[in-house]
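A protein chain is absent from this complex, but the other protein chains hold their places.
Up next is chain A:
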Amino acid sequence: MAASFDLKNDGVVVIIGSGAGGGTLGNELAQKGIDVVILEAGARHEYEDFINDEWDSFAQLAWKDKRTTSGDWRVAKDFPNLPAWIVKSVGGSTTHWAGASLRFQEHEFKAATTYGKVKGANLLDWPVTLAEMEPYYAKAEAKMGVTGTNNWPRLPGNNNFKVLKAGADKLGYKECHTGNMAINSVERDDRNSCQQTGFCFQGCKWGAKWSTLYTEIPKGEATGHLEVRPNSMVIKINHDASGKVTGVVYADKDGKLQEQKARIVAVAGNSIESPRLLLNSESSKFPHGLANSSGQVGKNYMRHTTGSVYAIFDKPVHMYRGTTMAGIIRDEARHDPSRGFVGGYEMETLSLGLPFMAAFLNPGGWGRSFTTALDHYDHMAGLWIVGEDMPREENRITLHKDEKDEHGMPIADVHFDDHPNDEAMRNHAYKQGQALYAAVGATRTFPTPPYPSTHNLGTNRMSEKAEDGVVNKHGQSHDIKNLFVSDGSQFTTGAAENPTLTIVTLAIRQADYIAAQMSAKTI
């Protein structure tokens, strides 16, 4: 039975956000018998309620509250009030996500050491190594049912994958397969296997794709130690005179402000909302926001170097059929500065339905050059580029000076300038992607600009030293012992891989740490 805790109960762990980080941490703690309240800004939609329709699903699940943008990134021009494509709903962005689940490479935990000094980049090594992460990666893969691990077969390749694979073979790429996907390739964990419906981004109506919504959360609730409170938007974290956090203020479903007391607070609102909340929790004791003695809260915002390549063929492909992202080429993920940039990138199959393709293929584009591309929608194949981008201090989340949301909380501004390394990498990837499809006979290819950010990282980064970052190797804030960060904003650097497996891994590891510290009574 799901628990229900009193607002005045100051023994609970309060987690803000129910996505990859928050949902996982909540269940892990509940399994250990620790009482948890997850406050989630969004509503609760179960997976039967998901909609196989891009815009309707977006309306149902996405975070649509206004944000502003600045900087030279193209998203600021194309989607000035939609810097990120993420979710406001129980389950967070694990409802929308595609399921690609890759471990980081060893050198990526040591970006500063490996890449050396990169001008205009605020590189730092992670305070953890791959070796320390490995046992937790294994737990995360087992929990999420990642294909290609634990003897689970990989998913069968769909049409879009077959085109990718044919091109990869032609270009001589060696590591190309249907990926490591947190999608059931066989029935397991009381959930279906993938039925190849092709609406992974819209929430998997079969429940085949891992999402905290129907895995971690109900499992946690079943322990009697977890309460998930939807429609609860946290706007401030409170602290006492000693500087310890004591609870959070949130707007409930009726917009009424409530205070939930807490023994520990863990922030997991994704990399725009988490720093926004810490910054908005400023006080006379912490005039620059909570956990911000380093001044790094909100800085080093990363979004991966992304882009897509779509291609048209003289024969049909029907790329939208089947698993959206089950297809990967890993050969370019290595660090090889001879290509003209540090770090690497992955190429993964990607498909959008017609409505999103129209919106994202070439935002702002019109006329025949644009429409003749869509005319051949069913002859299209596509891939997504995801590579390591450089952390930069100026790329940051700040509180808007004038504009506030419905609860009176300043909205977030997202500033991003592409680093020359990002541009060099993107251009390299465009060339490779276009060459790949040309090798299979594409008659036209499209180097498609980045979408609003689906991967948002780095804004409360981990660091060995307190002056370099916001949290330590366990996601515990350097400044405040009982305040944790549990989402992708902890990332010290972005690596080339999709982030969620690492977010989940960190959350499992953090749960062990929190439990140990609680029993030792240090927090």
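Methods note: a contact is a pair of C-beta atoms (placed from the backbone, for glycine too) under 8 Å apart; a residue touches a chain by one contact, two chains touch by 3 or more; residues count from 1.
Heads up, the rule we're going with is that contacts and distances are computed from a predicted model.
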* **Name under which UniProt lists the unshown chain, selected from "Secreted protein", "Gluconate 2-dehydrogenase subunit 3 family protein", "Amino acid ABC transporter ATP-binding protein" or "Xylose transport system permease protein XylH"** => "Gluconate 2-dehydrogenase subunit 3 family protein"
* Which of these touches the unseen chain: A:156, A:295 or A:340? -> A:156
* To do: Specify the residue from the set A:16, A:30 or A:358 that touches the hidden chain.
  => A:358
* Asked: Among the options A:154, A:205 or A:481, which residue touches the chain absent from this view?
  -> A:205
* **Residue among A:113, A:129, A:150 or A:195 that touches the chain left out of view** => A:195
* By the contact definition given up top, give the residues of chain A that touch the hidden chain. => 52-53, 55, 156-159, 162-163, 166, 194-199, 205-206, 313, 315-318, 320-322, 353-355, 357-359, 364, 366-368, 370-371, 374-375, 377-379, 440
